[in-house]
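Handing you a structure now.
Note that one protein chain of the assembly has been removed; the remaining protein chains are unaltered in position.
Chains here go by letter, A, B and C, matching the order in which they are written, and residues are numbered from 1 within each.
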Amino acid sequence: MQRIGVFVCHCGTNIAGTVNVEAVSDALRKEPGVVFSTNYQYMCSQAGQDIIKNAIAEYKLTGIVVCSCSPRMHEATFRKTAASAGINPYMVEIANIREQCSWVHKDTLTGTEKAIILGRAAIAKVNLNAPLTPGQTPVTKRALVIGGGIAGIQTALDIADAGFPVDIVEKKPTIGGKMAQLDKTFPTLDCAACILTPKMVDVAQNEKIRIFSYSEVTEVHGFVGNFDVTIKKKARYVREDICTGCGACTEKCPQKKIPNEFNLGMDTRRAIYIPFAQAVPKVATIDPDHCNMLKNGKCGVCSKVCTAGAIDYNAKDEFLTEKYGAIVVATGFNPIPMDKFDEFAYSQSKDVITSLEFERLMNAAGPTGGKLLRPSDGEHPHTLVFVQCVGSRCEACAEKGKEYCSKICCMYTAKHAMLTRDKYPDTEVYVFYIDVRTPGKNFDEFYRRAVEEYGVHYIKGMVGKVSPEGNKLKVQASDLIENRQIHIDADLVVLAAAIEPDKSARPLATMLTASMDTNDFFTEAHPKLRPVESPTAGVFLSGACQGPKDIPETVAQAGAAASKVIGLLCKDQLTGNPCVAHPDEMMCSGCSNCEKVCPYGAITYVDKEFRMPDRTTKVRRVAQVNEAVCQGCGCCTVACMSGAMDLKGFKNEQIFAEVDAICR
Amino acid sequence: MTNTKRMKEDILRMSGVNPRKCMKCGKCSGTCPNYDEMEYHPHQFVSMVEEGRLEPLLASKSLYTCLSCMACIERCPRGVEPAKLIEAVRLLKERQKDGNHLTANDIPARIDDDMPQQAIVTAFRKYTK
Amino acid sequence: MQKVTRDILVNKAKELLANGTVDRVYGWKKGEFAYDVTPALFKSEKELDEFVFGDFCGANVSKYLVAESKKAGGKILVFLKPCDTYSLNQLTTEHRVDREKIYAVGIPCEGMLTGSALKDKVDSVLSVETEGDTVKVETLYDGVKTFPASDLLPDRCRNCKSKKHVTYDELIGEDGEVLDSGRFDEVEKLEKMTPDERFAFWQGELSRCIRCNACRDVCPACTCEKCVFDNPKSGLENKAAADSFEEKMFHIIRAFHVAGRCTDCGECSRVCPQHIPLHLLNRKFIKDMNTFYGEYQAGEVVGNRPPVVNYTKEDIEPSEAVKRGE
Partner (left out) sequence: MSVTNEEYRPLIVAFCCNWCSYAGADLAGNNRLAYPADVKIIRVPCSCRVNPAFILRAFQRGADGVIICGCHPGDCHYTSGNYYTRRRMALLFSMLDYLGIEKERTRVEWVSAAEGAKFAATMNDFCKTVAALGENKRLEDLRCKK
């Protein structure tokens, strides 16, 4: 049986004005378990807290009920008071007789009556309270960043800057991501490589950062502060520690006709290759699907020309398991495939290209050395048509397009149009748009410059059909403002393809038990207030894996995610919320219903041996709650049929007791 | 309910189209192969029905110049299906023509062994208000 | 009525015992009367002499596998009617049975008669025989009486939801189809009543409850290690219902606990000694879940996620849900 002390606060006249506090403390003195009851002007004041402390000592109290303002106001205060007097802070309950009683009821009689009932409910609950201790878990002071694009790079640099070691896992042979493929960046038109490659070098040279390129995450176990991650280092058949990146092998390899992914297949590379000149790490990689030596053992040229002796045809995939305290997802985006959009003839004509392909065509390091030439015949195009929203804002068929706005296309299309007109004033450039969306610093000014200074033809309307005829592309479109149908003979058509999350994101989300929306973008812990955290504790989001973003937004989010990671890694111990779910293993049936509703993946199952009354043992599947991950919502307790799962601090019997006390 | 409002409801019901889904991109009209023959174009049908400007549509030749090729249905990114809407306006117009060309009383006289019943039912629907 | 005979099943059992595929068999044994056939475990070829099969073998034996499949030993042979296979799948989904330890043989079912319906019609039954769709009953005092089989079919068979086996290792006879049954008609009829009529109806039905727990004990979805109603710590412990509230409480909570997991096998109503149409509670939940959240059949696929432990962002609001009938 508890020894409960009841402390009724006047809160000046805030409570005492409507509630007869004397009557309340008198009535509650008669409740079961109550050994002391009093009232005082300001319970939260030093003098008020001293009354509580003295009563705890004098009456050997084990439970405290404070009838005062909202627990959201002073629950923490009174818990501290109790703790300083030597009783567990979770043995304190608050009856809210101010916000939910004296302030909303005018009549003293009803106010007093209700205050007594609320006090009774709190006493009934405290009678069943148990001391709770928050769990402490140590934190591994190392972070993992998944994805080595600009988002991952910035996050890693910021975390390393604070002194914590960081590993980057990148599935491609080099970090750099999509930004490395871009030519210029809006709205300032500085060259992407000029601002990105120094950061890539910083990453490579930072001794706190390790890069696992050409690697993937295959398994994630553990929880916030204590993740165990298995990383697969795919065999690249070239020893990273020895290769100097001289490139001799890539010039001598006889396999020349392999489409070059970096230039989106618009030129070719060898079977041993370095993706681009500023790659980090700058080491060669052998493409096992095309290498003669690996396929049939007949070649070995690269091994012969490599003076460093870095080639190793017998390399195998390596798996390593590392411990991390925090994980940042920065898996980025891809343009959606265009082959389903027959109306734009993307599959029929080489001269219908995506915007990312256009970036490579304009880039000095691209397949054409920066000259804008038609992919089909290498001629200089005179009439260019840009089509916006291809696959974006597309509700009609999910397998074709995406319902959301891809956000970056309006700006990069303006950039492309402007650059084309700037370099080649002899061209006519048409942009077909539905809306031009330019919220952002200097964005609208940029778009207007394309129209006003560079004379780009912006036409409100959509292209209905592109049909190749001879060496021209017949473009049929509507001009909604002039209410006419337009026919243009174009030389080059550029499609602003919608962007979608990288395909690796979905399996990764499953491994991390992080939630995703229907479009496979990661969801935030809170859409407004916790935009860079995932609902899974210890997992953070950076860049376009969370939603379409341009570079400045990505960098900002990367920094924000890094600061959250640093905040976590700074701690030596994580103090949990003690009000967590707790299964009674003797009653658990192992049905998995609780696991299904847990938003945090805090529940797992183990096969456990139980001793039966007849001294035999029986193996049963029972639920286990990871207290470091559980946030205490209690959803599992209702999903549990047998009532095996309960929530500490809000136990079934406590809530029943409150209901009973109120309905008595 | 005003006449226009009722007509609009009829059109929406017959077509099953929700013109509010339209985001005014004009891809339907960009696609339309008979654009120049049409006084009102597919996207205009959508927005005029939504705005309740039905009189000009009902009077327009466009009702008959639509080829019903369904290209606009195929291409619309929002799934609005303008051709169905045009068809519904056309149906409404047909049903408004003059009085009842065919009444229930006329039917028995027209039935003979060669006449498929389907044809009578169809005719009754087409020629009756 | 049944297309398969006892001999086919016994021969199959003997064959599987002999070749070591299984080492025990769950089937049915004769009861005290012709109509109270009970599930039983057979451990040898010899014991199979007592194996019976006929038109009263309605008991869903899948629940017995919860305990049996966790025991040591080899595989267990079990003969499952189409509706029983849904239960087995659901139990597999919830890790309550070890499917690897079970050798399920699907058998066709033409509907199983119930003893309770028979007892309502005649007294002192000596023997029962079916020929085609006619049931011939020999009684002690009234001689031989005949009934059409449909008179003795329980609701679950008259409104059979499926003749398809959703899981089996072997099949005897041909597999059937999922049927378009009228199993929600009765629920709809109740929904169309006024609240007062509904209250009177359920008051009349549930007040007969004697809290014998037969419905719970037979239910293949009620497999908790310890039922909340038996657990003093749950705050719901209630061994005997003292008044009309507690009868309702028990049945509402039980129906809620099996919601989304109930395969509508109808065992609860079959075993109720007070003839309370308990399946109408379960079917209400099934019908609501189907209309609110899309068609869902518990046990159709292993690993399915029941609607009560799932959600979409566009779900119906509770206030709309109760208005729907108006």
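Heads up, the rule we're going with is that a contact is a pair of C-beta atoms (placed from the backbone, for glycine too) under 8 Å apart; a residue touches a chain by one contact, two chains touch by 3 or more.
In this text, all values refer to a predicted model and were calculated from it rather than measured experimentally.
Enquirer: Give the labels of the shown chains that the missing chain contacts, considering the complete complex.
Expert: Counting the whole assembly, the omitted chain is in touch with A, C.
Enquirer: Can you tell me which of A:Glu113, A:Asp167 or A:Asp502 touches the chain that was removed from the display?
Expert: Of all options in A:Glu113, A:Asp167 or A:Asp502, contact with the hidden chain holds for A:Glu113.
Enquirer: I'm checking contacts with the chain that's been left out. Which of A:Met43, A:Leu569 or A:Cys635 qualifies?
Expert: Only one listed residue reaches the unshown chain, and that is A:Cys635.
Enquirer: For the chain left out of this view, which of C:Lys3, C:Arg198 or C:His275 touches it?
Expert: Touches the omitted chain: C:Arg198.
Enquirer: Check the options A:His74, A:Arg98, A:Arg142 or A:Arg360 and report the residue that touches the missing chain.
Expert: Considering the complete complex, A:Arg98 is the one touching the chain left out.
Enquirer: Just checking the interface: what residues of chain A touch the absent partner chain?
Expert: Listed in rising order, the touching residues are 70-72, 96, 98-101, 103-107, 110-111, 113-114, 117-118, 121, 515, 523, 525-527, 535, 579, 597, 599, 631-635, 637-639, 647, 650, 652, 655-656, 658-660, 662-664.
Enquirer: State which residues belonging to chain C touch the missing partner chain.
Expert: Chain C touches the chain not shown through residues 187, 190-191, 195-203, 228, 235-236, 242-246, 248-249, 252-253, 255-256, 259, 281, 284-285, 288-289, 292-293, 307-313, 315-322, 324-325.
Definition applied: only the chains that are shown with their structure count from here on.
Enquirer: How are the chains arranged in terms of who touches whom: line, ring, star, complete or other?
Expert: line
Enquirer: Kindly work out which chain lies most centrally, taking the average of its C-alpha atoms as its position.
Expert: So the chain sitting closest to the middle is A.
Enquirer: Can you check how far apart chain B and chain C are, centre to centre, with Cα atoms defining each centre and the answer in Å?
Expert: Using C-alpha averages as centres, the distance is 54 Å.
Enquirer: Take the average of all CA coordinates in chain A, do the same for chain C, and state the distance between these two points in whole angstrom.
Expert: Each chain's C-alpha centroid was found; their separation is 46 Å.
Enquirer: Round to the nearest whole Å and give the separation of the Cα centres of chain A and chain B.
Expert: A distance of 48 Å separates the two centres.
Enquirer: Using the touch definition up top, name the residues of chain A that touch chain B in the complex.
Expert: 343, 389, 393-397, 401, 432, 434, 460-465, 476-480, 483, 485
Enquirer: Chain C touches which residues of chain A in the complex?
Expert: 584, 586-593, 596-597, 605, 618-621, 639, 641-644, 652-653, 656
Enquirer: Report the residues of chain C in contact with chain A in the complex, numbered from low to high.
Expert: For this pair, the touching residues of chain C are 70, 93-96, 223-228, 231, 233-236, 257, 305-306, 308-310.
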